[in-house]
Each structure stands twice: as structure tokens, then as C-alpha cells.
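As C-alpha cells, the structure follows; a few thoughts come after it.
For this view, one protein chain was removed and the others were kept in their places.
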Amino acid sequence: MFNTVFPYLLSGISVGGQYALIAIGYTMVYGILRLINFAHGDVFMVAGIIMVYMAASGVPLLVCIPLVLLLTSLIGFAIERIAYKPLRTAPRMSVMISAIGVSYTLQNLVLYITGGLNQIYPTIPFISGSVTIGPATTKVVTVVTPILTIVLVFALVQLINHTKVGMAMRAVSKDFETSQLMGININRVISTTFVIGSFLAGVGSMLYFTNYTTVIQTSGAMPGLKAFVAAVFGGIGSIPGAVVGAFIIGIAENIIKGLDIILFKAGLIAKPMGLATFSDAFTFALLIVILAVKPTGLFGEKTIDKV
Amino acid sequence: MAKKKWDSASVLSALVILCLYAAVFIAEQLIPPTSMLFTVLKKGATYALVAVSMNLLNGFTGIFSLGQAGFMLIGAYTYAIFTVPIAQRAIVYQYYNGGVVQFTLPVFAAMLLAGLVAALFALLIGLPVLRLKSDYLAIATLGFAEIIRTVFQWDKLGPVTNGSNMLRLFPTFNDFNLRNAQGEITVYLSTLVPLLISGVCIAVIVLLINSTFGRALRAIKDDEIAAEAMGIRLSSHKQMAFCVSSFFAGIGGAMLAMYQTTVQAKSFTTAMTYEILLIVVIGGIGSVTGSCLSSFLFVACSEWWLRFLDQKQVIGGFEVPLLRNGFRLVVFSIIIMIVVLFFRQGIMGTRELPDLFRKRRSPAKGGEGK
Partner (left out) sequence: MKKVLALALVLCLMIPAMVLGETVKIGVFEPASGDSGAGGKQEMLGMQYANKETPTVEIGGVTYDVELVYADNGSSTDKAPSAAQQLVSSGVSVVLGSYGSGVSIAGSQYFADAGIPAIGVSCTNPQVTAGNSHYFRICFLDPFQGTVLANYAFNTLGAKTAYCLAELGNDYDVGLVTYFKQAFEALGGTVVDEYFPTGTSDFTSYLTNAAMYSAEVFFSPVSIAYATQIVQQAASQGAAFPVLGGDTLDSNVVANAAKGTNVALTVTTFYQEGANEAFDSGFKAWLASDSEAMTNNGGNDMIAAVTVMGYDAYYTALEALKAAGSTDSKAVMAALPGVTLTGVSGAIAFDEVGDAIRNSAFVKKVNNETGDWEFVTEQTVE
């Protein structure tokens, strides 16, 4: 039984780690601006495209990696300044629509630049090789991902809990207006949030695309959506929640893909049911169940609407 | 309040709409049917209906739903399943021995059924989802749309839905053309009829918006708690609005099926919902006229007017730079961003067609929408 389930678990943990890195961006932005940043998944995709073009133009990979992370952070910063800042006083729906607009623009720009064809992601040494663990053979990156994710999350939590910027972030997410009155530079805090979120999405994109080597303009849509679901699942606004949610969704999704064979080997079904079709739908079903039972997610704080 | 007189602005609006229909009818008889104009009108009519149905939720009730594509899918499938001619079923359902549905419905009955099935699903989905607040509701409806899409693709439902494969060979808009005994087209109606269907549906929505029910919805949008205190039952009103919106989205889905001539679950993605949401926003959230206008503009720009941006253009021996496949969409998305950022009210704001004819802009809205 363990031998049957293990390979799926392994894939799930790896995907979960990558979702987690994207989900943090969603959850942090939501925590502060109450905005579903629909463009976040596309920032993740753009990071992949930049890497492809930079590596193709002959920049050594070791230079590429920090440069891509820097550029991705800059893009996150720019998006916030151009598309969200002017709408700070507008209704929340306008900002959300602006986010959808940014997502649309980024996808179309990449479609234009790449001609709509799949781009092959460069091979990053060290993490692209194969490794055998127990009954499964996989890429090194699969093993590296969860470890790196945990390390980054740990660093992030330290940053939020023990630095001045972190304190400002916590204050802003608790009460936007009051913190402004307390002399916190709101715009700086928001920009920092976007930079951190995009940076992590950049790291996530390197891990993700090393695993699944092609990038196209729609590559960010599904991982983005799932990462967002993970963030909601874990309780949007909560970083540990997003990480736990991401791992649960990553694992669940891969188990569903193999559910036919797992049930078959356990003797529960006589022939395959085509359940793998539901791997994506299951993510959303999980989301709706959790929202119906606990509307604020696993680790979400209960908010009270003031009349 | 309850009784509304037909003022001159409303009469004028009705006249404008009539003239437009007449113009379409005449144009259709004169211009070759292959012209892009008719494509835009057909697709625009479809999108206008769906956009107005979405506006009913997002603009008039304040429910931020992102499930429109899911309801359109249900409508499109219902229509297609019940209208594929029996003789063609063996071809369409080639992997499922002709499928289990072995009868057909008349086109308009099937369209009505498409709306009803979508409304039924909305009723079921509404129970858990409508209790949620703003963003959570948006993401839950989006999730439902994705789940519906997967369920319709499931192999085991193949005898009904044809699995993930295309449904086709059902009656399309072109079957509205009148033919003589030799099969030659005598009167072209393939553009007028969809415009009429969409117009009638939108008129019904406008009547609904201007009824007591519609005013209750607006009260809910402005302040839920105050509305409840006034004696408006929140849950049943929201549920009703959700079902009505889905009903028309279902009919819109059936029209999309007729326009596209094929139906396949995989094309009803969240991107489609976003597209419709953008149409609503560009037209003005809370304006039926705006949704209609922006649907036609949106479709015309994306299918017709901006097409030249996708091809190399040489003007006087000079090759215009940047123009190649995909540039159209870049320009298009930049236009959208400009509208979203700088013209937040959209084309119409919350104004309607009759308001344009009134000299002094009165806050009261009403009259014939489209």
C-alpha cells in the first residue's frame, strides 16, 4: 500500500511546495489590501518567460537566477504602482477588475512576444538531475522544493514578526486607516508586500518550470488559481495557513490522479472509473466545502463586519 | 412610483431600437452574408444577453459572482443535447453508440429548457454559496463553474454529454434563414433572429429591474442590513436574482452554441467569465444599455476592427513595425486597462438609453433599456 501511494505523495509534496510559494503572495496582498490579486499567477509565468529569454541570450545561469528574481520583484512593484495604487479609494470591485485586466495584459504581451508557442525552460544544474527515493524516481527539484519552501517561509515569518517593516505590515493588515494615522508609510508597506510576494513567485517559478519544463502564456493561470484556492483554504491572510493549504491541495490533487489505481490495488473497485478527470475539480470542491463549513478557512481569523 | 408614464425620451429610445432592427434587416438582405458585420452582430447579441445577465447580479444586486461561464456551459449543452437531429446522432455520439437521448425538441423549446436547467443548477449552487460574502462568493462561484466543466467532461456521462468531445450538427443561426423549395435562401434572418431573442430577453430583465423586485435588489446592493430592516428577505431575493441571472446566462449559452456551431466543455473557461466581466465594466456597472453597447464594441474590436494589427501592413513602402500575430490583443488589453483605470464609470456609468435624450439628467432611471 505504501509503495503504491508514495510516488503520488512525493509528486504532491513537490507541487504543494510550489503552490505554497505562489499562495504566500496572494495571502499577503489580501491581508493588507483585501484584494484578490488575479495577476499574481501571471507574474509567476512572466518570471518563467524572462528566464527563458535571458538564458537564451547567453547570460550565465548563475547570473540569471538573481537577475530574474530582481526583475520579477520589480514587475510586482510596478504592477502595484500602475494598476492598483490609483484605485486605492475606489470600490474593491474596481481593484479586482483592474487585477483581471493586468492578468489579461500580461498574458497577451507574452503571447505577442513568444508568438504563442511553448518555450523550453533552461536546465538549471544541481536540481535537474534524477534521484531515486524508495520506490520512486524523480527529479532532484522535487525533493528540494519542500525544503526550500519551508526555509523561505521560516525566514518570512521571522521578517514579519521581528522587523520594523514586518510590524508595519501587521499593523496595516489589522487596520488600514489607523496605522496610517500612526505615521506608517502605507505605500511603502504595500510595495514591500508586492515585492516579497513577487520574489517568492519568482522562486516558485524556477522550481515549477524546472520540473515541468515548458512555459506558455497560460502557464500561470491554473497554478495561480490553485494557489489562490490554497490561500483561501488555509484562511486568507494567514501565511502558515497558505502553506498548509498548498500542501494539502498539492497532495490531494496527485492522489486523485492516481486514485483509480490506488483503489484498484486496495480491491475497492473492479475497474478504473476515470476519476483522474476530477483532479482539478476536486481542488474547488474542497474549497467550497471548507467555505461552507468554516467561511474564514482553516487558520483564518474571524472578522466582524461593523455596521 | 409604481406607475410610469411613457415620456418622450422613452418613446424616442424605443424608436431608435426599432430603427436599428430595421437597419439590420435591410442590411442583411443587401450585404453578402459572409461579411464580418453579421458575425459581430450575432456574437454581440449573444454576449449582450450574457453581460446583462451578469450585470443583474454584479451591478444591480451587488452579488459578485464569477460563475457565468458555468451556467452558459449548462445552457449550451442542454440546447445541443436536445436539438441534434436523430439522424445525425450516430455521427455525433460516435463513441457512445448514438447516445441515450433519442428525441429532439424544437429550437425555441430547447432554448427555454437551456435557461431552466441553468436556473435549476443555480438554485442548487445558490444554497451553499449565497451565504458567503463578496470575495469568497466570487471564488466559490468560480470554483463551481470549474467543477461543472469537469463533470460535463467525465467519460461516464458520455452517453448524454458525449464525454469531452464536441457536440455539433444541431440547428444554428443560419437555420433561421427562410428557404424556398429548392433550398435557396429567400429571406435572410440569421442575424435578425438572434438580435430579437436577445432583445426580448433583455427587455424582460429591464422590466424586472424596474419592478418592485428590482428595487428590492438595489436596496440590497446599497445596504444589506438596511434592506433587511425594511422587510426585504435577503436570502430569497438573492436566490431569485441568482436564478434569474443564470436562466438568461443559460439562454445566452444556447445562443453561443448556435453561434459557434459546436459545443465543447473545455472552451467555457474562467477566461470567458473574465471577458464578460470586462464587458460589464467597460459598459458601466449598473447600466443595461452600457452592457449592450460594450458587448458589440468589444466583439467588433476583437473580431473585426483591430484585426489589421495582426498582419503585416505596408503603407507607402514602409512596413509598420510591431505588427504581427498577437499585437491586436496587446493593443486591446491596453485599451481595457485605460478604461479600467481612467474611466471607472465605463461608457454609460449608470445611465440608460432614455437618459441620453433627457436634457436635464434626472437621477431616476427607467424606460426601455436596450
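Note that the chains are named A and B in the order they appear, and that numbering of residues resets to 1 at the start of each chain.
Here, contacts are C-beta pairs under 8 Å (C-beta built on N, C-alpha and C of every residue); 3 or more make two chains touch, one makes a residue touch a chain.
This one's a predicted model, so the numbers in the text were calculated from it and none came from an experiment.
Only one residue from B:239, B:325 or B:345 touches the chain missing from this view: B:325. Within the complete assembly, B:261 is the residue of B:134, B:210, B:239 or B:261 that touches the hidden chain.
Residue-level contact of chain B with the missing chain is found at 19, 22-23, 26-27, 30-37, 39, 88, 91, 94-95, 150, 153, 155, 163-166, 168-169, 172, 174, 259-262, 264-267, 272, 303, 307, 310-311, 325-326. For chain A, the residues in touch with the chain missing from this view are 4, 7-8, 11, 15, 111, 115-118, 120, 128, 130, 132, 136-139, 211-214, 216, 218-219, 221-222, 254, 257-258, 260-261, 265, 272, 274, 276-277, 279-280.
Rule of thumb we're sticking to: only the chains that are shown with their structure count from here on.
Note on chain placement: the centre of chain A and the centre of chain B lie 32 Å apart, centres being C-alpha means. Note for the complex: chain A touches chain B at residues 30, 34, 36, 83, 86-87, 90, 92-94, 96-98, 100-105, 108-109, 111-112, 115-116, 221, 225, 228-229, 232, 273-274, 277-278, 280-281, 283-285, 287-288, 291-292, 295, 305, 307. Of all residues in chain B, only 58, 64, 128-129, 131-136, 138-140, 142-144, 146-147, 149-151, 153-156, 225, 270-271, 274, 277-278, 281, 285, 324-327, 329-330, 332-334, 336-337, 340-341, 344 touch chain A in the complex they form.
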